[in-house]
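All protein chains of the complex are present and in place, except for one that has been dropped.
So that you can tell them apart, the chains are marked A and B in the order they are listed, and the count of residues begins at 1 in each.
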Amino acid sequence: MEQAVLHKGNLKHWVDLVQGAFQVFVPSRVYGEIFFLPYAGQMEPDLLCGNAALPYLPPKDIVFPQSESLFSFTRNAGDVDLSVPERPSEKRVLLGIRSCDTVGLHWLDHFYLSNFRDFYYHDRRDHLTLVSVACTQPMKNCFCICCEGGPFLHPETTAFDLQLVDLEDRYLVECNSEKGKALIDLNRDLFSPPDPAILETRDQAEKKSHTRFLQEPTSYMSTAIRRITSNSVPPEVWTELGERCFDDGGCTFVCPCCSCFGVGYTAKGGTGCHYRFWDSCDYSGFTREVSGHNPRAEKGERFKRRFFHKLSYHYVKRDGRIGCVGCGRCITACPGEVGMPAVVERLRRG
Amino acid sequence: MDNIYLPHMARIKGIQDETYDTKTFEFEFVERAVRESFRFLPGQFLEISVLGVGEAPFGVASNPNRPESFRVTIRAVGSVTRALHELKIGDRVGIRGPFGNGFPFDEMKGKNILFVAGGIGLPPLRSLIEPMLDARSEFQDIQILYGARSPADLVYTDRLKEWEKAPEIRFMMSVDVGDPAWTGNVGVVTTLFPKAGLMTQNAVAFVCGPPVMIRFVILELLGRGFAPENIISTLERYMKCGVGKCGHCAVGHKYICLDGPVFTYKDMMKLSEKVV
Partner (left out) sequence: MFIRSDGKEAVGCLPMTLHPVSEGRLCHRGWNRFQNLRSFNRLSRPLFREGSNLKEVDWPEALQKSTEKISELLSRYGPRSIGVIGSPWLTNEDNYRIARFSRDTLGTGHLDGSYRFSGASALIALDRLFSGSFGSLGSIPAIGQSPTILVIGKESCRDFSPVGSRLIRAFLNGSTLILADPLCTRKEHFFNTLLPHPIQSLASVFKDKKSLPPEVSLRLFEPGLALIFLADQVDSASSLWSLLHSLLSQSPKENPLPLVLPLSRSPNLKGAWDMGMRPAQSGLTLHEMLAEGSEVRGLLIFGDDLHSHLLTSSGGVKFRNLEFVLAADRFMTNTARAAHCVLPIPLLAETEGTMTNSEGRVQLLRPFADPQGESRSVSRILHELSRRLGKEFPLLSEPEVRKEIGKSISPYSAAVSESDLEKVGGILLPAPTAQPTGELSEPAEQGLEDNRYRLLIKNTLYAWNRNQMIHESPVLSIEYPSERLAVRMNPLDAKELKLRIGERVRIRSERGETQTPVEVDDQLPPRALMLPSHFVEAVESLAGEATQDRMTRTVYFPNLSVSVEKI
């Protein structure tokens, strides 16, 4: 893994260069909420620091949008013409994605690009380079250390393009892929090799970050994983947790590792389109069949199902890792206060 | 790269009324290249869409050895199937697939085969029965037990008559409730078991039908000595994509569209959600 130093004074210069060859997305505030918006010459540098908050909308939206058209059709005499929306042609850079979200995107990569490769996801992902910023200060809901989701990324365990480690007046840039290298190569003069002191500071920053996680929501996942895998959680626990679930689907939508979608169909006159949109296994209609029969009619069953998918060892084998990166968004999103850490704690208590 | 979500257009080549709410559609792909390269395994399914209305999975019900004209038997229960029933010969539908794991075929050679079908469960089994009959000598005894709610609910009545007469298979059918003209067996399909003379050694049973029926038939078969790994059935779930991405058909750690829809009873028991 290559490492280089970028002084913060050169950050804008570098980003402007990158913008010349890519469409760069940077974190920006809209009414106080952080979104990734196209870079237009101005940045909010505090959102690119090690202690910045993550955006509420998970970056999965860039490769797996909340809704997108699959194809549109037009009736033409007796025949039907199908057309797929224009494929994205521009290359994109997501600057300032956090470690947990990077791991989350790789979870989605594994899911969407294996078996049958997802045509739409593939195009968007192929054109995307991720420049993540390591977290030196966790937010109050963060628990990535319980899920191997951060706060720093390691080349041995996670694929990543570039990682920026915030060291006060400069970044240590760690490059782990060809895509990442291409960004540095735009102008190597902006970067300088690191000296041992810098590397030492970097390691200290990582250690310090680990100590800053709050007691709550961190919790050990392994007991919960074991109990779920062996199906040894009493059904009353799931019923109780299910009662606290409001079927809103918020947790699935903000989760970087949730990938389910539904398909909608519209038509008017001789044209129409088929499109997909984020769906949630929390919804009672998720498994309801046309006959009205619903294999997961009970809320507790649906709740159990979601956590089975996220934590059971069967799925870890299938998906490559557990379906949680510890970003803490579900804690914000859940009205019933039964996000991942609350559930893991409950399962641990038994 | 193939777009797994983009259907191929097909035209309706033929429509056969089976019952008051069921029709068999014969399809033909519009594009010649697709027509010529289309193949499917017994037990696989297609995602058929009425554009602008919806898409749903249907098991192919015809002989895989004759893929140039394939058939699907559809009962009108929801918006998509009702829309399909409104279509005429020549109308267009979108088809994606075939998807799913299909029934085992070669491994069944040399065994006694039992088919137990209930109502709309006969169509997917037919995609296995027909090629087995094509290669009849490779299999031992072939027996078909078919049950429907009433004589008006029986499908493939012409083929049933042929099976009744065919010396190379043993065929029995029953209806839950008869009508004045019915002279055959009356009772649920499990009532045929005592008089069916089942071969239970070196045997495999394929069971398809409504979930209640499958449950009782499996109990009967287990009671008569069939091992769980030799009872094969299909699981159904609400499906959207058919390719293991949308998440709707997941049961336990399996996806019905990828790892199924065909499962042995032994595998079904291993799923962590109750399915039968």
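By our rule, a contact is a pair of C-beta atoms (placed from the backbone, for glycine too) under 8 Å apart; a residue touches a chain by one contact, two chains touch by 3 or more.
Since the structure is predicted, the reported quantities are computational estimates derived from the model, not experimental observations.
Put simply, the missing chain touches A once the whole complex is considered. Among A:96, A:194 or A:249, the one in contact with the hidden chain is A:249.
Although one chain is not drawn, the whole complex shows that of A:187, A:204 or A:266 it is A:266 that touches it. Only one residue in the set A:109, A:240 or A:345 touches the chain that does not appear here, and it is A:240. Residues of chain A in touch with the missing chain: 30-33, 56-57, 61, 65-68, 240, 243-244, 246-250, 253, 262-268, 272, 275, 277-280, 283-285, 288, 292, 332-337.
The rule we apply is simple: only the chains that are shown with their structure count from here on.
Between the Cα centres of chain A and chain B there is a gap of 40 Å.
Taken in their complex, chain B has these residues touching chain A: 1-7, 9, 30, 49, 51-56, 77-78, 81, 90, 92, 94, 211, 236-238, 240-241, 243-248, 250-253, 258, 272-273, 275.
Of all residues in chain A, those touching chain B in their complex are 70-71, 73, 78-80, 82, 84, 111-112, 115-120, 122, 231, 259-263, 265-267, 272, 274, 276, 279, 281, 286-291, 293, 295, 301, 305, 308-309, 312, 314-315, 318.
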